[in-house]
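Let me give you the structure first, and then I'll get to my questions.
The complex appears here without one of its protein chains, the remainder shown in place.
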Amino acid sequence: MGGIHLLAGFDSFTLTWPYFFDQLVAGLTLGSLYALLALGYSMVYGILKLLNFAHGEVFMIGSYIGYFVLTALGGAASPDVPIVVLLLLMFAAGMLGSGLLGVAIERFAYRPLRSAPRIAPLISALGVSFFLQQLATLLFGSIPKQYNTFGLHNGSLFNRITLGNFQIQYMQLIVVVSAVVLMLALTQLVARTKVGRAMRATSFDLEAASMMGIDIDRVIMFTFFVGSALAGAGGVMNGLIFQNVNAYVGFNAGLKAFTAAVVGGIGSIKGAMFGGLTIGVAQAFATGYLSSAYQDVIVFALLVVILLMRPTGLFGTPALQKV
Amino acid sequence: MSALLELSGINTYYGQMHILQDVSLKIGEGELVSLLGGNASGKSTTLKTILGIVPARTGNVRFGGEDVTARRTSYRIGRGMAIVPENRRLFAPMTVLENLEMGAYLQGDGMKEGLERVYSLFPIVYERRQQLAGTLSGGEQQMVAMRRALMSRPKLLLMDEPSMGLAPILVERSFEIIQQVHASGVAMLVVEQNANMALSIADRGYVLSTGRLVLEGAAKELLAHEDLRKAYLGR
Amino acid sequence: MAAPLLELEGVSKAFGGLQVIDKLDLAVGEREIVSVIGPNGAGKTTVFNLITGVYRVDRGEIRLGGDNLVGLSPHRITRRGVARTFQTLRLFLNMSVKENVMAAAYGHTRAGVVRSILRTPGQRREEREIERLAEERLAFFGDRLMGYRWNQPAYSLSYANRRRLEIARATATSPRILLLDEPAAGMNPS
Partner (left out) sequence: MEAEAPGPQIGADEWVARSGERRQAGALGRARLWAERLPRPVLVAGAAAVVALVALVPVMTTDDYVLRVGVVSLIFALLALGLNVSVGFAGLLDLGYVAFYGFGAYGYAMLSSSKFGVHWALWESLPVILATSVLVGFLLALPSRRLVGDYLAIVTLFFGQIFYTIAVQGYRVPLIKIHGSHDITGGPNGIADVDDFHFFGVHLTTNKAYYWFSLAAVVLVFAALHFLNHSRTGRAWRAHRDDPLATQLMGMPVNWLKLLAIAVGASVGALAGTINAASLHGSFPDDYNTPVLITIYAMVILGGAGSLLGVVVGALTVNVLLEVLRTPDHARWILYIAILLALVAKVRPWRRLAAVLVATVAFGIALHAIVAAAWPRGVHGLVSISGTDFSKGGWLGWGLRHWLVLPGRTYEQGQYTWFNVALVALIGLVLALTMLRGWARWVVLVPTLWLAALVWETRLVEEGTGPTRFLLLGAILVVLMAARPQGLLGTQRVEIL
């Protein structure tokens, strides 16, 4: 694409159904990534009322971990293990590593500030985000690391399945399906398990939850672990699809996911998923039909419009002022 | 009498504000004690200190003979404390059943039995078990909050302002239930502004004023005490 | 009798299906003191929140001196002459006692950003007037809020003095009617 066609750039090619479906699929793939990432923002906000600015960087580290696992197992062109095992290992390591990183961030940057003025943890989060970005630059260098997943299985993962006008790459299918599986698992975890109940109770009323004997610190830690693990999975997916990772990939993805969480109604799990897909599809269509250079501007405009209509997002409950 | 709960020389701060000053109190096994005092006298803070939600800067909290001063809230509750918080604080977006389950969070196995006990005593709670707690009326919420606290079969039940936000008729109903629970052998600490009501059912009473205990004694003596009115109304 | 100063007519408010206020009628005349009594949870504070515009009225009318207040934003309602205190004390804790009161005079002062930066004579006169007004309002409570306490941050005040400061602050908005939400809670009877 590359060129600009803001307002008037359509030609016969861009106005076909296959093109439309291509954008839609790309949007849904991107949207699943954002949704995974948005869940972390939303869950943490639900419990601590904290915007965890460092969440995007957790995603970035997860992506790096995926890269290192891939490299350690021989690289994409000639992996030492079957592809399924390779992918599973990448996901497992990325999720575990990111999860632990999230727990560490909570423990050291946010827990000491539980009772501090509202602005303090936000600044601290900004500091962590910045720290991790620069740390990654120092540790892994400023040149992007290449996943080269085109090389996997002789590139057949990027072949397309065709259903009439509808086409999807195997790799996109893998990403969307694993994102859906992870999100279903999360919904079940929150709705059905004991720890899920504790999370819901804590996010509704932290003090009352502690009065029930719930160990708040552990619930928060668990929330950070789960949210960060999802971000780690997102990071690995990002690497698989976009082929590379650099220290700044988390900032931009984080910003979009953040927007997704806000659009969906921050604190709401359903909202995060929906918001992620909305932003992903919006971005893909903005790129495909309007302008790739100004896609951020368009997503921002969308955010502003939605917030103007519904200040607490699509699924958020309007906050009642307590007097 | 062996004390179930014993606070000795507790000092609690919020930031630089010194809230509880040298508070010492005891609750015996199965005893019903009222803690009285006006607004901002430190009643709720006392409860939070007992539970460990607010740490005491100096002093000791002993529960069942064990020093729990450095223990977390969850540990203390696991040892047999429970609370009906001020304004009930039910988890509004969760069902009644889930709320009750939260009350037995640390119990695990005993939960089923506890639920059956509640259902048999309060059929109405059974009927409403799938309803969201936020949609209950004030009186119903109070009932659920009490039941929630009793799910863990506590040795000591703390009650923070059970009369708050309830119509007078419901207040009386609440106090009847408090007496019932007390009769079943549970020790209770009832924090109240409504001094007459609270003392009429209590064994003993303490009066807090700006963070200090200013009066203590048997409930009957306190009721007769001429300074009570003056003392608990303000400084 | 002349038309009442504040008049509520058929005011209703529900929160998620729970009818908190149902067709409430209420009238307060000039120079009249009216008490709203009820147990906790009866909706007293909600009434205040409806009058001052914190909550939007579902149905009904609220009039001050004949003008409808429904739909106005809270600061406009205050400027029309409704001032209030809060049950759960909401002072500007990190501002000095005097500044708390001075801040409330915002509604009936004019100086904008540019004039404040240039410190025009008019702006300085206005500042002196606000300061005098604040001192006068604080003096209403005897020496409890006077002297060295003027420059103390509000958070350092005792509970009772915070209540007094809230009242002083509310009166600095030049109200026609003052709504006191549980003004005696936690106060000494003497």
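For clarity, chains are labelled A, B and C in written order, and residue numbers in each chain start from 1.
The rule is simple: contacts are C-beta pairs under 8 Å (C-beta built on N, C-alpha and C of every residue); 3 or more make two chains touch, one makes a residue touch a chain.
All of these numbers come straight from a predicted model, not from anything done at the bench.
Residue A:Phe258 is the one among A:Tyr64, A:Tyr147, A:Phe222 or A:Phe258 that touches the chain missing from this view.
The residue from A:Leu24, A:Leu189 or A:Leu307 that touches the chain not shown here is A:Leu307. When the full complex is taken into account, the listed residue touching the unshown chain is C:Thr109, out of C:Ser12, C:Gln87 or C:Thr109.
If you put the missing chain back, the residues of subunit A touching it would be 4-9, 45, 49, 51, 104, 107-109, 112-113, 115-124, 126-135, 137-139, 141, 251-252, 255, 258-259, 262, 266, 291, 293-294, 296-297, 300, 303-304, 307-308, 311, 319, 321, 323. Against the chain not shown here, subunit C presents residues 52, 54, 73-75, 78-79, 83-84, 86, 90-95, 99-100, 102-109, 111-113, 116-119, 123, 126-127, 130, 148-149, 152-153, 155-160, 169-170, 173.
Here is the rule we use: only the chains that are shown with their structure count from here on.
Centre-to-centre, using mean CA coordinates, subunit B is 35 Å away from subunit C.
Computed centre separation for the pair subunit A/subunit C is 46 angstrom, with centres defined by C-alpha atoms. Annotation for subunit C: no residues touch 2 or more other chains. Counting only residues that touch two or more partner chains, subunit A has none. Looking at the complex, you find that subunit A touches subunit B at residues 194, 197-198, 200-201, 204-205, 207-217. Contact residues on subunit B toward subunit A in their complex (touch as defined above): 51, 53, 72-74, 77-78, 83, 85, 89-94, 98, 101-103, 105-106, 148, 152.
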